[in-house]
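Omission of a single protein chain aside, the complex is shown with its protein chains in their original locations.
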Amino acid sequence: MALLHAAIVSAPIDVSALILRAQDTGVGALSVFLGTVRDLNDGRPVTGIDYEAYEGMAAKELAAVAEEVCAATPGLRVALEHRIGTLGIGDVSVAIVAAHAHRAQACDGARAIIESLKQRVPVWKREHYVDGDRVWIDPTKGQGAADMSVPTQGSE
Amino acid sequence: MALLHAAIVSAPIDVSALILRAQDTGVGALSVFLGTVRDLNDGRPVTGIDYEAYEGMAAKELAAVAEEVCAATPGLRVALEHRIGTLGIGDVSVAIVAAHAHRAQACDGARAIIESLKQRVPVWKREHYVDGDRVWIDPTKGQGAADMSVPTQGSE
Amino acid sequence: MSIPVLLFASYADAFGTRELEVPVEAPCPVQTLVDTLRGMPGGDRLPPRVLVAVNQRLADTAAVLQPGDEVALIPPVAGG
Partner (left out) sequence: MSIPVLLFASYADAFGTRELEVPVEAPCPVQTLVDTLRGMPGGDRLPPRVLVAVNQRLADTAAVLQPGDEVALIPPVAGG
């Protein structure tokens, strides 16, 4: 079990520093997942996102998600952060680094963590639109969707 | 088709610069794969690796691998580099950044590129061992293997 | 007596506050707290199923709240 770092942060995420935390002499592959704020969601132009967390619980769940994947993947080394506050287009909202001797475990580990994180960690986002409207996103609904053909499980 | 950068380089890879190349306002997820030199291969302690390439062909194949995955994944944005020369433990030998509006495409894209790269791009590596021995690695064989129970498709 | 409940995101908007005193007395089941919340101003904006965290862990509706527990409503999460 090698969860090296898990945190909810309000400052910009230093991806290079996270990579260094997960790096080790026995590591042959690192898989890094970055979630970023994009300018379009379900066909509607977005100008920014407010991220809010239940900070104490979110920090615990973030660590629990990573620890569970580490427990299922011997030798996996993980460092991750989720940012909260108001983010602009292109800003990194979440960064997950999974390192292992072998690439399959590193890639599958990072992927498993982001999927579980999105299901469990109490973080919410409110999108800002060009018309000034602001909407809390509910992934269980298809709200504000101009293009419902995009599968929700594929969206960030 | 959005292959933004593909190169064989001899200087250390600037991962942050590669991420910036792939980043865009429409990107919601980036998957970064880093291959690094580890201190143990098939149970034998390694002190460093010489990477050699057929440079002209390797640059073309590196681009071709990425372009094929981009062609199969509309909206994918890719930047990648493979380093050659003598690398020490922990040094990054290959970096692949795959960016997309959605995470499934970003993660699957980066993974598809590293798998294809390892099959096709004319790059070779010679491991240095603590006893001074140096051996060119042939992934089609199990040479120098003290632990053949490790599946070769999982090793870096 | 009352139980303070933490509210976030759309639920904080629904009730117009980030912390609400709910007029139930501990010990009481989570379900009683939720039912009471539904009858308060803004409670009609809660979805049919509401998740409740007790001491920062999701709790079953049958769980019993104790005095001093940290109680929070958890809207559908949307991190990442």
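We call the chains A, B and C, going by the order they appear; numbering starts again at 1 in every chain.
Definition applied: a contact is a pair of C-beta atoms (placed from the backbone, for glycine too) under 8 Å apart; a residue touches a chain by one contact, two chains touch by 3 or more.
Remember, predicted model here, so these are calculated numbers, not experimental data.
Trainee: Which displayed chains make contact with the chain that has been left out?
Mentor: Listed by label, the shown chains it touches are B.
Trainee: Using the touch definition up top, pick the residue from B:19, B:32 or B:94 that touches the left-out chain.
Mentor: B:94
Trainee: State which residues belonging to chain B touch the missing partner chain.
Mentor: Spelled out for chain B, the touching residues are 35, 51-54, 56-58, 60, 82, 93-94, 114, 117-126, 136-141, 156.
Basically, only the chains that are shown with their structure count from here on.
Trainee: Starting from the mean Cα coordinates of chain B and chain C, work out the distance between those two points in Å.
Mentor: 49
Trainee: Could you put a whole-Å number on the gap between the CA centroids of chain A and chain C?
Mentor: 26
Trainee: Residues of chain B that contact two or more other chains, please.
Mentor: Residues 103.
Trainee: Give the residues of chain C that touch two or more other chains, as numbers and ranges in rising order.
Mentor: Expected reply: 80.
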